[in-house]
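Take a look at the following structure, please.
Rather than the whole complex, this shows some of its chains in their spots.
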Amino acid sequence: MVATLKPSEIDALLQAVRDGQVSPADARARLSVAAAEDLGFATIDHSREQRTGWPEVIFGAGKTPEQVAAIAERMAARGHNVLVTRTTPEAFRLVSGRLPPARHHEAARCITVEAAPVAPLPGRVAIVCAGTSDLPVAEEAAVTTAFQGGNVTRIYDVGVAGIHRLLGRADELRQADVVVVVAGMEGALPSVVAGLIAAPVIAVPTSVGYGASFQGLAALLAMLNSCAAGLAVVNIDNGFGAGQMAAMLNRKRDS
Amino acid sequence: MVATLKPSEIDALLQAVRDGQVSPADARARLSVAAAEDLGFATIDHSREQRTGWPEVIFGAGKTPEQVAAIAERMAARGHNVLVTRTTPEAFRLVSGRLPPARHHEAARCITVEAAPVAPLPGRVAIVCAGTSDLPVAEEAAVTTAFQGGNVTRIYDVGVAGIHRLLGRADELRQADVVVVVAGMEGALPSVVAGLIAAPVIAVPTSVGYGASFQGLAALLAMLNSCAAGLAVVNIDNGFGAGQMAAMLNRKRDS
């Protein structure tokens, strides 16, 4: 795929064409090479890791256990580590049958298969959540960050109605290089955290609540309207997105 | 109007009918008496004070200065103190021309006319706001509470992004019997305040903000979803409603 090659690579390829080392037909093939593998129901983006530095992740919701297992197998076959989010015990049984080292993170609703050891990222990521009901989302973030090599500290059930619970763990918060804050209901916790520390905050609204929470809309809007600087937001219940972002931000430290 | 008379008053009236002191026709007239005065464009509810303990208040928005002045005059003529909210300098000029003791509270966009001295309410009301832009709403609450005899303390611009500003005034907060908390944007301040104190909190979302604040919807939803107990909410920008509620809650103290 030309678009994802670096200019120097295009130059080298074209030079090889000129030198007669590569035929124009081959060059075109390489320029158009299918970095994606077509399973019929899915087109696996094998070049994502090379292109973005991170492997593709399998979003389990809406896929059959069989589809999840098939994609996982093909990714593992190419040597990629595998992370499946929003998955089920059924999918885990199928995956672990084919890829024995698979691990099930039940609270996080995730499966991981580590084909190769992951290099630890520098820095620390704190994952904070407001209430017990936010745990599945917080754990999805934690598993994702750890899957990418991140060093995770969990600070759970420290919502703003009892703000001393949060302040009591302020030291841990301040040692983090990135903080993921997960909250439903009124979604106030990320604003309070961002006002206390110098590190960037990734805010994750959850669908925890009822009535006028409108499945997380209230928390989402609160976080988007935060008066605190240094805070950005991901989708409702998107623990994966926050965990991935946290890992990326830590990698930036030594890039 | 029968429905608003106390049972003992009905009994007394009916006894007077039996005794021949009041004719049935007169009794019916008194039972149906127009406690409301019809100005054509408005039906003034003169019995509201007697019925609910509080005089009717003139909501200035959507009324012409002339309409505001006419209603104010009729209320003053009956001996009621007058409060006009959401008003304009034009309306004030007209009102003060006819009712010289009228005062203009510009920051609050209110006019008051005190025909009779107001008995001071017991207790203290703290009015807290998150940012400078919330001031007009906070002042509307403060003027309303004071108009009803309330004792008001103002604690302004203490939003959650710098929570030490709030904590620095925690003593004043704790001395209040009722706290009105006014905030726009993410609307997190009432939750934090309610988590710190034992007094009830009246939360007022404001339309301050932009983008996904959707004219105060974000703050409104946040406050409705507060995880803190002892908190109830009024309409967006409804400083009057909060101020009136605060006054009522204080009066309850010695009822």
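The chains carry the letters A and B, assigned in the order they are written, with residues numbered from 1 in each.
Convention: contacts are C-beta pairs under 8 Å (C-beta built on N, C-alpha and C of every residue); 3 or more make two chains touch, one makes a residue touch a chain.
Predicted model only: the values in this text are computed from it and were never measured.
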All chains share one sequence and 2 are in place; how many are there in total?
-> 8
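Everything that follows uses one rule, which is that only the chains that are shown with their structure count from here on.
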Provide the C-alpha centroid distance between chain A and chain B, rounded to the nearest whole angstrom.
-> 49
Touch list for chain B against partner chain A, complex | 130-131, 159-163, 185-188, 191-192, 194-196, 209, 211-214, 217-219, 221-229
